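The complex appears here without one of its protein chains, the remainder shown in place.
For chain A:
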Amino acid sequence: MSAAGHALALRGLSKRYGSFTAVADVSLDVGQGEFLTLLGPSGSGKTTILMCIAGFVEPSEGAILLDGRDITALPPERRDFGMVFQGYALFPHMTVAENVAFPLRVRKLGAAEREAKVRAALDLVQLSAFGERLPRQLSGGQQQRVALARALVFEPALLLLDEPLSALDKKLRAELQDELKALHRRIGRTFVNVTHDQEEALSLSDRVAILNHGRLIQQGAPAELYERPVTRFVADFLGKSNFLAGTVQEALEGGFAIGAGATRILQAATSTPPIGTPVLLSLRPEKMALLAEGETAENAVAGTIAGWSYLGAGYALNVATPDFGTLRVTLPTWNAPIAPREGLEVRLGWSSAASVPVLDDVSPDDAA
């Protein structure tokens, strides 16, 4: 298959069902050959957006452009997009080979050409030996690969994936993640994926778009989103995070200082909000360290271990602090400086660049 990625653009896309807004004014660009993931909790509008792209849902407003051409009004059967449905939607009365041949058959390809393409597609997903089986005779992972082969066999302009791995168990999911990623590299097509699994989004995608309540909250490369979340929702949804609330006390060179109760925290930043404004800092659990006797750090907070758990590769500690409530800290097990114990007094330290100021966009009904 030739590398022929196409670029997709969403312009001001909205979808309303009566008074309910499923998607609100989403604009998004997917570059040629890019792997974009729409990530969000259930009800965030991610699937509705994918269905708009596929053509099954008609947007209330906005446009969908493929290589600059408006395809908003085009019915799904004429868009030429491959799609892997949730649960795969393999045709139960057709063999694997017939399933894969289906899109070629409706395009009226000759028998010889069809057979060659089906074989190539099954080779691509390493299922050449399974052509004569029925879908129900395959495992979940194999069914998923058949769905992929069927969606790719007609060399679609775009591959759409609707929660492609959600039906699989954890180990298989990790395996197929790697496969999917390798497949994307190999064929160089544009992929748009929808998931609620943040790990899957981080490991698969070139770029991730995070959605909540139908709005696009932030988009960017996985590392960018993880390291520099713009809002509390993003920081919380992508990985785990502590949130430190305080008010701006002082502008400093390369950052500012905030105060919360008796504690003063330094935050690296390029600009300083006005003195006295409340701010929220996101601080990842793995970016804190336990300080030894006499050791110093830019920021240091004392607390007591309120609870802990052993996770194999690491310890997760819940440290109760006077000014920031309970902070979650993770330590690698192999060189943990202490043996965790409830009631143990510890000091947490982190650099001013470890945390990020975020907007507080989490309403009470979002609390997980």
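Quick notes
FYI, a residue touches a chain if its C-beta (ideal position, glycine included) is under 8 Å from a C-beta of that chain, and two chains touch if they have at least 3 such contacts; residues count from 1.
Basically, contacts and distances are computed from a predicted model.
Missing chain, UniProt name from the options "LLM class flavin-dependent oxidoreductase", "ABC transporter permease", "Ligase-associated DNA damage response endonuclease PdeM" or "3-oxoacyl-[acyl-carrier-protein] synthase 2": "ABC transporter permease". Touching the chain that is not shown, out of A:Met83, A:Ala97, A:Leu161 or A:Ile187: A:Met83 (per the contact rule at the top). Of the candidate positions A:Pro103, A:Gly131 or A:Gly255, contact with the hidden chain is made by A:Pro103. Checked against the hidden chain, the listed residues A:Ala54, A:Val96 or A:Ala269 yield one contact partner: A:Ala54. Taking the complete complex into account, residues 54-56, 75-78, 80-83, 85-87, 89, 91-93, 102-103, 105-107, 150-151, 154 of chain A touch the chain not shown.
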